[in-house]
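Below you'll find the structure I mean.
With one protein chain withheld, the remaining protein chains of the complex are depicted in position.
Letters A, B and C mark the chains in the order given here, with residues in each chain numbered from 1 onward.
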Amino acid sequence: MRQNKAVIGSAVGFIGVMIIILLIAKPSALIFGIQRAGLYAAIALPMALVLGIVHIVNLAHGEMMMIAAYLTYSICVAFGLDPLVAMVPTAVIMFFVGMLLFRFTIRYALKAPELNQLILTFGLAMVLSQGINLLATSQPRKLSVDYVTSSATIGNVSFGTYDFIFLAVAVIFLTGLMLFLKKTRLGKAAMAVGQNPVGAQFVGINVISTYTIIFAIASAMLGIMGAFFITKMSIFPTVGGAYTMKSFCLVAMAGIGNLPMVLLSSLVLGISESAVQSIPGGTGWSPLVFFGLIIAVILFRSYAKTAGVK
Amino acid sequence: MKGRLLFACALLLIIAAPALIMASGAADSEADTIKFGGVWPLGDITGEQGSKAAQLAIDEINANGGLLGRTVELVIIDSEFSPEKGASAIERLANIDKVDFFVGGMASGVHLGQIPIMKKYQKVTMWTGAASHLAEAAVGPDQDWYFHLHPWDYNQGASYVTGWNAIAEKYDEISIDRWFLAYEEGPFGSSSFEATKMLFSDLEVDGEAFQTAAAGGGDYSAVIERAKKYNPDVFIWAGYDADALPLMEQSKTLNFSPALYVGAPPGWPADFGNSPLAENVTLYGMWAPAINAVSDVSKRFSDGYVAKYGALPATYFAPLGYTAIMILAEAVEAAGTVEKDAVIAALEAIKYESPLGEIISFEPSNVISHQGIKNQKILQWQNGRQEVIWPFEFATAEPVYPFTPWGER
Amino acid sequence: MSILQTKKLTIKFGGLTAVNEVDFSLESGHIVGIIGPNGAGKTTFINLIAGLHTPTSGSVFLDGEDITAMKPHKRARIGIGRTFQLIHPLENLSLVENVMNGFLFAQDFSVPKARKAAVLLCEELGLSRLERPTSQMNILEIKKMELAKALAVNPKILFLDEMMAGLNSDESLEMISLVQKVTRSKNLAVGVVEHVMGVIKQLTHSVVVLDGGEVIAQGKYEDVVKNERVQSAYLGGGA
Partner (left out) sequence: MKKTLNRTFLIIGVLLLAAPLFMGPYAQSVARSVLMYLMLAISWNMLVSSGQLSFGIAGFFGLGGYASTLAIVYLGMPPILSLVFAFILVGAAAWLLGLVALRLRGMYFAISTLALAEIFRVIIHNWHGFTGGPNGKLLPKLIFDGASVPTYLLMAVLAAGTIAFSMWFRRSKFHFAVTSIRDNEIAAMSTGINIYKTLLMVFAVTSAVQGLVGASFANMYGFVTPESSFNMNYTLLPLAMTLLGGLYTTWGPVLGAVLLGIVGEYLKLYIPYGHLIVYGIIIVLVILFMPNGIVGLSGKLLNGFEARKKGEVQL
């Protein structure tokens, strides 16, 4: 617990220092960074949920969001709906897609070493993205909606206002999940299963169905994110891969099972990336900052943990 | 334990056996067929449409009685965007399928792996992709069998200089003194930037990289902000199709509307033209359906493609693939044989009217002696269609200038 | 002359002092019982000597040499062997391979030589069918294997953490005589953590009683159990 506080403390401290520096030097970079962090966090949270409770690293994470985005796209094109309306059917469909995927594939790899789960979900990712490639070609698609380009200007800094929606989604996801896990029966059961599956079984919790529901909930969250995603970004069959990797890194940086830290880590990464990119010629180096920070945080935490215990 | 070992070996043999047969038993090739071997990344729309268009050309030739009285055939192999797969594909085409010509191509990263293999066989090669000057260096001088249709990166750069100068000269109101290039940080974008800086050295040029959405990026705020501050006459972004609409949207969000808004991706997203954001965006390309209005060959190609595959081609790699087959066929026809030297001689003399509009003939470029197309075209999205604005001989519309500000559309 | 000594050995985890200024020694050929209620710090104490924890203060001496800062694997090499309260068979190695480890790494034997030595040691302890995976062994065999693993490092001192847990009385007796036999034949200094007082009584030469991380009594078993502090510690009254 102690080391956790230290990590949270330093994350908050880091964010604070960055905010002050950027507010003075480059306020726009700060705004872009926060917006970017929202997107990262909103996509990473479902992965953190699955990893924390089902203990599966889902390498098909980004691909599931990609599927959701294509679903939203098809629904919008077929019925002329707004993506934020199509979000509802997408989330519902994704809930069941997640359920089926879990029931028919991932469930059977639960007892296997984690490597099997990795490769299984890697195979699923390949099937999903190549399937979409065959159905929809590699040509990117995008829905254009007007409100996406709404903007505001403060002083001489203009920025998009819509982009804050990702931060809002992340915060809503986070508080929703925390409430769900702490207050509802199902959520408490899920927490119990996540911490001790064997023990949970003894007190009469059906572990497999809890896993299934959690995975389905995470998939529905990805469904919602898929709809938001296509309002801002183009989608194409391989769009998910990069987000799988980013989410994986963020979740590792946050620490397994630590949902609020996902948001904090996203802020650290988003703002730092944005700060580096605001320096002329800095873009090429921003992945270095991303990955360097992740290693630094992981190492820091490991040292904090082992201090005193070998 | 030893039993398992034996089992493992037996299994290896069982797996390997069909491979042995597959690899050693040459495909039963009829002496009567003229064979083209094509390698494209089939999972990508460029390779998919390029290969399909090449197949269309093959079908057309056969429908017209074949070539030299023989039927023609196209063997297509996927490069999977991987150099080792692309190289193996060339080996297969040369040794198993025993093709007469190599065609196809997309992506320099794959082609670099294929070039050494191609040099080994020195079959007449008509390549439609790979723009990197590094690929040209890898081919090297004195390779008379190597024909390259797609302009090299520096050709493209030079053609933009020519094009913009011509446009600025013709239309007084258009000014092109201050340039800003937003480029994706990969090889495509950064070499575009290098080339632009060099070629437009007498003008003011600045630029900034962004991470393309194709590689997990998609946030252009930083680069747009810098461009806005720089206030260029011409703003060019060199990225991929996935960047197009988000970039336009973010430009609108940040209210950035330069007088010339130019996009230079190798392809455009589906339905880009339908977006109100697309209007008046200028672009580089080699072909657009609009060319059908000025070129009969283009129209014939385009109608044939629609008839066979049910949709207009979305990338210029389709007409390039078609051209690769047709130009070789015409040379074979002229040479009266598939014999290498004769075909090369015929190709050196050829003037092929292509669906791209140009009449293609081969001239030396920096390193190789047989470079086909040297120009990209400058086009503009107008009313949802790509219209050619330069070269003027293929122009299908006048340029709209300046780029309509976001507030007025 | 004692072979192992601790001086004011102390470790704190956060606010909790798990082991507090413990002075302790072991002599070759002697078996010392380490007893105390749950949470008294017995296993932590063994872990400190084995090097799994770094003490907050105090030191550990082996043969007069200060080994307080030594890494655990080095301690195995200089002759500290131990078994674990929660048994740790290496499930992807067979019985004999489990035992070979100590010979290979603590004694630097070659693989064939280690195998021979391990086979001999296993036979000495009454283990058979040595190529079995550990999942096919019963609890007594596992316990014997754990003993063999500890003996394979060629220890001078040996710590046995709850060796008898899970064994029935016949099996316990067998283990007791086995431990006594190897102690004699190898002239070992042995520390035994055990809950079953009968075992302690039968097996040990003397006992040390820990409570709340402190030594509250030591001496002959018969004397120590009469000690008031010991009795109240075991009854839960606290010292």
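General observations
Throughout what follows, contacts are C-beta pairs under 8 Å (C-beta built on N, C-alpha and C of every residue); 3 or more make two chains touch, one makes a residue touch a chain.
Model, not experiment: these values are computed from the prediction.
Put simply, the missing chain touches A, B, C once the whole complex is considered.
Checked against the hidden chain, the listed residues C:N38, C:N92, C:N138 or C:S185 yield one contact partner: C:N92. Shown as candidates are A:L84, A:M126, A:V171 or A:I205; the residue that touches the absent chain is A:M126.
Interface with the hidden chain, as seen from chain B, comprises residues 1-9, 11-13, 15-16, 18-20, 22-24, 42-43, 48, 76-78, 80, 82-85, 87-88, 91-92, 94-96, 109, 112-113, 115-117, 119-120, 132, 134, 137-138, 185-187, 189-191.
Residue positions on chain C in contact with the hidden chain: 50, 52, 71-74, 76-77, 81-82, 84, 88-93, 97, 100-102, 104-107, 111, 133, 135-136, 149-150, 152-153, in rising order. Interface with the hidden chain, as seen from chain A, comprises residues 57, 105, 108-109, 112-116, 118-120, 122-127, 130-131, 133-134, 241, 245, 248-249, 252, 256, 284-285, 287-288, 290-292, 294-295, 298-299, 302-303, 306.
Note that in this section only the chains that are shown with their structure count from here on.
Using the mean of the Cα atoms as each chain's centre, the chain most removed from chain A is C. Per-chain Cα centroids separate chain A from chain C by 48 Å. With centres taken as mean Cα positions, chain C sits 73 Å from chain B.
Annotation: 36 Å between the Cα-based centres of chain A and chain B.
Counting partner chains per residue, chain C has no residue touching two or more of them. Those residues of chain A lying in contact with chain B across their complex are 28-29, 32, 35-36, 130, 133, 137-142, 144, 148-151, 158-160, 162-163, 232-234, 236, 238-239, 241-243, 245-246, 274, 277-278, 280-281, 283-284, 286-287.
Here chain B touches chain A in the complex through residues 43-45, 48, 185, 208-211, 213-216, 218-219, 221-223, 225-226, 240-246, 249-250, 252-255, 267, 269-271, 275-277, 314, 406, going by the rule given at the top.
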